[in-house]
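One structure follows; several queries about it will come next.
Here the complex is missing one protein chain, while the rest keep their positions.
Our next item is chain A:
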Amino acid sequence: MGRKNAIRETRRKFIKSVGVGGTVALAGCSGGDGGDGGDGGDGSDGGSTGQAGSESYEITFWELFSGGEGPIMESIVKKFNEEQPLDTSAEVTINRQRTPWNEYYNKLFTALSGGEAPDMAVMHGAYLRTWAGGLDPIGEYVDTSSFKSDYTQSHWNLVTVNNNVNALPMDMHPIGVYYNKDLFEQAGLDPESPPTNWSEFKQAGNAVAQNTDSHAFTQSPYNDGFGSFRTWSTWVKQQGGSLYDEEWNPTFDNEAGQNIAQLFKDMTGDMGWAPATSEDTWGNNAFQNGNCAMAMNGTWYVAALSGVEDLNWGFFKPTVGPNKQQDKVWADGHSIVLPKKDSRSDAKSEIAAQVAHWMTTQNPSWGAEAGHLPAANSIYESDAFQNSPYYDKTLSKYVEMAENDKYFYHPKVPNGDPNAQNWYTWLVDIWAHNSEPQEGIQSGIKTVSDGISGN
């Protein structure tokens, strides 16, 4: 172990001195003979094979993209396998495996704890603290400090945990409000001047509720706990409320938390903006069928909406919460990590890190077509990104919020599953009038603190 660490230390120094090309060359050199601390690829995990100078590596890569994002990721992997863009003589192929996102982390965790993790995996920023013990720090294999300038500061912050960077950022996917321009017009509103603050937002919602047969707003098109949390936490933060204290005890039963919980109840009650239901499909169906005027959701919603004919939709920033003290908007993002795997050689890990760097910096299509905020600085200037069909509608506004540092990240809790639906279903219960706001928040505090403490 000591020898391995010493070798890594030497390698890091070497990497810093020779840079990226040297790293890959080094990876190629050490991969062939497996003489690297005794843990070289043995072929059984698709490690390095062949003779020196003609090594080949198969990098297993797990991801969770579906809907509009899936085919884009598929094309990126295909491009890599065909073009072989890394500066190395070794042949590197990516073997991609997709798992639906609601199963993804459970499967990844099981594979990891059983010692069968993939070489490379997509991971949300929110998981980087709770999973830190299961990740190979990427800085062990590549000089992350030289990569830092490749990414925007906010993306770099997203993957930084306790001043350590164990992942390379891929994108950021904050939320915003998607609205139906035709319904705005029907309600007597100017469809080209969407709300910019609470009073305009409230006026718009009331106008739709009163002047049309349609619903005014859905807090999450899928009426799910996690989606509700994105909206609720955005407005809680805008009121200056906190979500956790420094010890990771949940604190969202504060005044702001209660105010927004009450607002949820009112929206489906006295305000008449939406039905008080926990049915999971009503919001998405209503918005896509033109029966709901506004839906709060993430960047990824563009892929779904672009396929809906006759839906004349627009977008505005979600900085419209009541009693706003600051502009804050929920965001999380995808990153690429190297899960721990004893059977993977250091040389292969270095190759995987280079693949992750290529994937996160050389693919404008990820932002342009999937609608996410790309992590790499260079992509913002690219034609592909600027000519994206979503650029004017959503991306430019998301970019503006990033430039003005409006985002806060989905809390990177130290334990448990921060994206678990059951951590946040109490919000759906408040929305659906199954629970009173106070009762709901208390049950949420208990569920989340139990989840974090492992009880």
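In the analysis below, a contact is a pair of C-beta atoms (placed from the backbone, for glycine too) under 8 Å apart; a residue touches a chain by one contact, two chains touch by 3 or more; residues count from 1.
Criterion: contacts and distances are computed from a predicted model.
Enquirer: Under which of the names "Phosphoribosylformylglycinamidine synthase subunit PurQ", "Cation:proton antiporter", "Sugar ABC transporter permease" or "NADH-quinone oxidoreductase subunit D" is the non-displayed chain listed in UniProt?
Expert: From the choices "Phosphoribosylformylglycinamidine synthase subunit PurQ", "Cation:proton antiporter", "Sugar ABC transporter permease" or "NADH-quinone oxidoreductase subunit D", the unshown chain carries the UniProt name "Sugar ABC transporter permease".
Enquirer: I'm checking contacts with the chain that's been left out. Which of A:I59, A:A90, A:L112 or A:A261 qualifies?
Expert: Checking the options A:I59, A:A90, A:L112 or A:A261, the one contacting the hidden chain is A:L112.
Enquirer: Looking at A:S89, A:Q203, A:N259 or A:T277, which makes contact with the chain not pictured?
Expert: Touching the chain that is not displayed is residue A:T277.
Enquirer: Can you list where chain A touches the absent chain?
Expert: On the chain A side, contact with the omitted chain comes from 105-106, 109-110, 112-114, 131, 133-134, 224-225, 275, 277-282, 285, 340, 416-417, 420-422, 425, 428-429, 432, 434-435, 450-451, 454-455.
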